[in-house]
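Got a structure for you, questions after.
Up next is chain A:
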Amino acid sequence: MTESQVKSICMDESDVERTLTRIAHQILEVNHGANNLALVGIVTRGDVLAHELQDKIEAIEGVKVPLGSLDISFYRDDYTTYAPEVHATNIPFSINDKTIILVDDVLYTGRTIRAALDALMDLGRPARVQLAVLIDRGHRELPIHPDYVGKNVPTAENENVRLFLKATDGFTRVEILNIPKGGRPSSAPLSSSAQKASGAATTNNSARTPQSQNSTTDNQPNHQREGSTN
Partner candidate 1 sequence: MAFNHYNLIDITELSRDDIMTVIHTAEAMKEVNQREIKQLPTLRGRTAVNLFTEHSTRTRSSFTLAEQRLSCSVLAVSGSSSSMTKGESLTDTIQTLNSYNIDLVVMRNSYAGSSVKVAQHTKAHVISAGEGKHVHPTQALLDLYTMWRKLGRLEGLHVGFVGDVSHSRVCGSLIPALKIMGADVTVIGPQTLLPDDPSVLGIDHVSEHLEEVLPDLDVIYTLRIQLERLETAPFPSLREYNMLYGITEERERLMRPDAVIMHPGPLNRGVEIDSYIADHPKRSLVLDQVFSGLCVRMAVIYLLMGGNDNGVVA
Partner candidate 2 sequence: MALLLKNIRVIDPQQNLDQVCDVIVRDGKYVQLGQDLSIPKGLTRDMTGHIMVPGLMDMHVHFRDPGFEEKEDIESGSRAAAHGGFTAVLQMPNTKPTIDNAAMVEYVNKRAEEVAKCRVYVSGACTVGREGKIMTEMGDMVRAGAVAFSDDGSGIADTGVMRRMMDYAHQFGTPILEHCQDKSLVGDGQVNEGAASTRLAVEGWPAAGEEVEIARDIELCRLTGTPLHIQHVTTAHGLDLIRQAKADGLPVTCEVTPHHLFLNENALDETYDTNLKVNPPLRTQADNDALVRGVIDGTVDCIVTDHAPHTAWEKDEEFERAPFGMTGLETSLGLVLTQLVNTGVIDYNRMIELMAINPRKILRLDPVTIAEGQTADFTIIDPDAEWVVSVDDFYSKGKNSGFIGAQLKGRATDTYVGGYATMEDGKVQ
């Protein structure tokens, strides 16, 4: 596989840090505090961002809001051409009547969010759902609009916006890359199957936490791998 060319770095670690702090403040401002809020991150990356937002909200408001992760594999509209690795959805609280902040890394076509909304609705009936994304790169194919945006990044269709996070990649950065011919646009490097193949069981009832899901993601970014639904 041809490796993508890094075109530019549009956010560094401190940019991401400051942006997340700002989004946390905005969420609290819009919702008049943390009451009845819950964070749901879309695997794999949105869940890590959601975790960081949970920490920031706790630092600001002194409240630890409920946190969950959502796998949208079963709700994708491109299952017939591309069946991604499945991660268990883990939302250890009732979403009924809560204000759900849906968190993803890069907003692109809007298809992932469409799938995420469907997935969410199968889990209950939230009072409202708001969408927080770190990057909005445009090129929407569905009428989806974010409530909180870290940064608007104008991109071409043959470019890829890729978020790296310290927790999963060892460093934090947002890169814009040129997609090699035949590659897929994607935002998250694929997680390694090495951990899954180890035969180690998760013996507690909940599925793996966002941390453990990504803890061995040290392989090279794979541009052909992730879907184009962002």
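Worth a mention:
Simple rule for what comes next: a residue touches a chain if its C-beta (ideal position, glycine included) is under 8 Å from a C-beta of that chain, and two chains touch if they have at least 3 such contacts; residues count from 1.
With respect to how the candidates were assembled, all candidates are chains of the complex that A comes from, given by their letters.
Note that this is a predicted model, so its numbers are computed, not measured.
This complex places one of the candidates 1 or 2 in contact with chain A: number 1. Partner candidate 1 is touched in their complex by these residues of chain A: 1, 71, 73-75, 78-90, 118, 122-124, 190, 193, 196-203, 207, 222, 224-225.
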